[in-house]
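For reference, the structure discussed in these notes is given below.
Of the protein chains in this complex, one is absent; all others appear in place.
On to chain A.
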């Protein structure tokens, strides 16, 4: 199965954590063929799920929330930005309080750092 020119070698799981603004944030990545699933949270709850992928009709990837509260835009926007960056199909579940916008910015930067350090896990 082709995956951006490289051969897909099966699903793999990658976990990492980081203390951000006095709280430990956990990241869980499941690498899939042509995409990945990413869960972000401080407690092991699955409260929402967004899916995003690029479209040839728009420069911004399409994104939709398949589970959770539609008023919480965090999972959708994160999925969309990661899909844009990686050109892959991205599933995102974001279970952190959305009251703090600086937290979500730092969280996104941490994901981008991991994408650069360990692209093989995504």
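Keep this in mind: contacts are C-beta pairs under 8 Å (C-beta built on N, C-alpha and C of every residue); 3 or more make two chains touch, one makes a residue touch a chain; residues count from 1.
The definition used in the following text is that contacts and distances are computed from a predicted model.
Its record in UniProt calls the unshown chain "Proteasome (prosome, macropain) assembly chaperone 3", which is the match among "N-acyl-aromatic-L-amino acid amidohydrolase", "Eukaryotic translation initiation factor 3 subunit I", "WD40-repeat-containing domain protein" or "Proteasome (prosome, macropain) assembly chaperone 3". Although one chain is hidden here, its contacts on chain A can still be listed: residues 1, 3, 8, 10-11, 13, 15-17, 19, 24, 26, 28, 30, 32-35, 37, 39, 41-47, 49, 51, 64, 66-67, 89, 91.
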